[in-house]
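For this view, one protein chain was removed and the others were kept in their places.
== chain A ==
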Amino acid sequence: MKVLVPVKRVLDYNVKPRVKADGSGVDLANVKMSINPFDEIAVEEAIRLKEKGAASEIVAVSIGEAKAQETLRTALAMGADRAILIVAEGEVEPLGVAKLLAKVVEEELPGLVILGKQAIDDDSNQTGQMLAALLNWGQGTFASKVEIDGDVAKVTREVDGGLETVSLKLPAIVTTDLRLNEPRYASLPNIMKAKSKPLAQKTPADYGVDVTPRLKTLKVVEPAKRQAGVKVADVDELIGKLKTLGVVA
């Protein structure tokens, strides 16, 4: 079974995002960019499936500017076998990404696509579900456990009330939650090896997909700032403050 893993290049999660003064967006000039953390978990899960013999080949895909190559090399260094970069200038929305991925799926015929549950830049949490809809496949979102048994995937999902397990007929879509696994670090030899792994370059036009955005960003602002409050010296003073606020009687 082939596994497809879409990975997005995003602002590194350790960097504090800064809103641009002109209100057009978040400043991404000269800041550290990394693979979306949930996608790193997706790559790791694919590698584990391969190590268990449930997957045969792992193909990483990214849609974005040419620099998204670096993100794909990260996936290759972790253990993906080859990569596809669909170069697109400007932002491609989840709907456009899902349409492109559906075309890649038509060509590659994977048994499973593992995506992150959410990109930590747009926080959309949509692409996997949209891809499942376009392909008319089952979806196991927010996964904390994935088991492949023949042509069925059993997926445990992190839901608001706790955990839920669903079974999906393969091929299917899985999106990762934080506790699915802990991604490995790529070793230096593997980073070197990744440089010579195949990376194909495409454009949305190659797939005949129109990725014109449907949402227009009118402006981006900083959220209202909270004022830092007061420090209290001890528990008694804390309780006093809580009483003033009417929190405790």
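Quick notes on this structure:
Keep in mind that, in the parts below, a contact is a pair of C-beta atoms (placed from the backbone, for glycine too) under 8 Å apart; a residue touches a chain by one contact, two chains touch by 3 or more; residues count from 1.
Here is the rule we use: contacts and distances are computed from a predicted model.
The complex includes a chain that is not drawn, and of the options "Electron transfer flavoprotein subunit alpha", "NAD(P)H-quinone oxidoreductase subunit 4L", "Thioredoxin domain-containing protein" or "ABC transporter ATP-binding protein" the UniProt name matching it is "Electron transfer flavoprotein subunit alpha".
For the chain left out of this panel, the touching residue among A:Ala66, A:Met192 or A:Leu238 is A:Leu238.
By the touch criterion stated above, the residues of chain A touching the omitted chain are 11, 13, 16-17, 19, 25-26, 38, 93-95, 98, 117-118, 120-134, 136-142, 144, 154, 157-169, 172, 177-179, 213-223, 226, 228-232, 234-236, 238-239, 241-242, 245, 247-248.
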